[in-house]
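Removed: one protein chain of the complex. Kept in place: all other protein chains.
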Amino acid sequence: MGCACGTQRFAWRRWGENGVVFDRRYGDTHTLSGVTASIFEAWLSCGSLAIGDLAGALALDDVQSLPERGALNDALLELQRRGLLPLR
Amino acid sequence: MPDAARLSDLALDEAARLMRAGQLGLQCGPLTLSAKTSLPDVARSVYTLYANHPVEVAPDFSDFHVSVRLPGNLRRFFRAQAHFFVEGEAPFEPLPRVQAPALFEWGLNWVIAAGCHQWINIHAASLERNGRVLILPAPPGSGKSTLCAALALRGWRLLSDELTLLDPHTLMAHALARPINLKNASIELIKAFEPTAVWGQVTYETTRGRVTHLRPPRESVERMRELARPAWVVFPKYVAGAEPMLTPRDKAATFTHFAQNAFNYSVHGERGFDAVGRLVDQCQCYEFEYSQLHDALEVFDWLAEHSDEAQPPH
Partner (left out) sequence: MKPSRPTDPPRAPAQELIALIRMPAQARDWTLRRWDRILRMARASNVLGRLAYAIEQASLRDQVPERVQFHLVAIERLTRHQREALDWECQHLEDALQGMRLPLVLLKGAAYAKAGLQAAQGRLFGDIDLLVPREALEAVEDTLKMHGWVRDQMDPYDVRYYREWMHELPPMRNLVRGTVIDLHHNILPPSTGHAPDPALLIAASLPIDGTCFRRLADTDLLIHSATHLFHETELKNGLRDLLDLDGLLREFSAASTEFWPALLTRGQALGLARPLALALHCCARLADTPIPEPVRLQALRSAGLSRWRAGLLEALYRRALSPHHELVDTWPMHLARFCLYVRGHALRMPAGRLALHLTRKAWWRMFKSSSRKI
């Protein structure tokens, strides 16, 4: 499971804060906004589900603060809930 | 194929006779629509609303063959109904007999939405000015149809009031220049706005209020074979007493709206995703709040003149 799989399965467009995804496996289109959009884009580029890796891909220096980590985690869960990201 | 005359070049009797025989082809944009009916009120309505459209008598080739007739069962006699058919199939339930002329228009909308998958078909009004197209998507009650009618009557070329048709590769917009569907207070508003405009004979009482159709301006019909490039997407919102306000709209939200409100977005699959993405890239996207029709016209005219300068942030 990694970058190649992600780009094979998904087509992704982004405008500013928000983006849209086409899922080739199910023919579904999704709208993603804010942190969720960023996390998805980060996953597409690095293929890892680890918060540290995703934060790195987002060029965030430090994900020490709890609210920040929490927001990233929530976004990850949301994407998994929608079937866009694999479960760990 | 002989040079196409206009429907108004025929006498009403002759047009009605041709429609009874299923020999009248109406040309709307690139489509030839063969219209068959024995119902005199439908014939009269078509004659009025499509007066400026080119016609073909006994066309060699029609893209769609439609008819409006009485049902075959006992409902032709009591609580009479009218039924719309395309190629012998009835896509929806019959309506009360008195609504037969409106049924013809609504049926044609369905036929084009369901049968023209070579285009991307978005539920929105589209009008052209200076070679560029304005797309007006909007949920019911936003005043889109009133705006569309007003713009069409003030120098914007009408492409469609309901079905924006785009080539999925070039994104160029096609025009059908068909009659505009108006409801309730819009009817009086536009009658006051343009007293010389021509309307269908009857107003219909439906579950959504009074409904009638407005004949498209002659120039819109004469130029209906010209394609044009979409440049603006504006979501209008009528707010009583509001000052006119044009604000940039998020492109991802615009994309999402199109994906949800295109009649055949999903038919195009990933190609639809790609095309709508490019459409949203190439257009300036706005939300527009207004309460006065003349304010709205001023703003859209400004857009048409100045849009090269206007670069709203994304």
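Order of writing sets the labels: A and B. Residues in every chain begin at 1.
Convention: contacts are C-beta pairs under 8 Å (C-beta built on N, C-alpha and C of every residue); 3 or more make two chains touch, one makes a residue touch a chain.
Just so it is clear, the structure is predicted and the values come from calculations on it, not from any experiment.
Considering the full assembly, B:Gly72 is the residue among B:Gly72, B:Pro140, B:Pro195 or B:Gly241 that touches the omitted chain. Within the whole complex, the absent chain has one touching residue among B:His83, B:Lys144 or B:Arg178, and that is B:His83.
On the side of subunit A, the interface with the absent chain consists of residues 25-27, using the contact rule stated above. Interface with the hidden chain, as seen from subunit B, comprises residues 30, 59-63, 65, 71-75, 81, 83, 87-88, 90, 92-94, 115-118, 266-269.
By definition in this document, only the chains that are shown with their structure count from here on.
Centre-to-centre, using mean CA coordinates, subunit A is 40 Å away from subunit B. By the touch rule above, subunit B contacts subunit A in their complex via residues 250-253, 255-256, 259, 265-266, 269-270, 273-274, 277, 280, 314.
Chain contact summary for the complex, subunit A toward subunit B: residues 11, 13-20, 22, 24, 27, 29, 31, 33.
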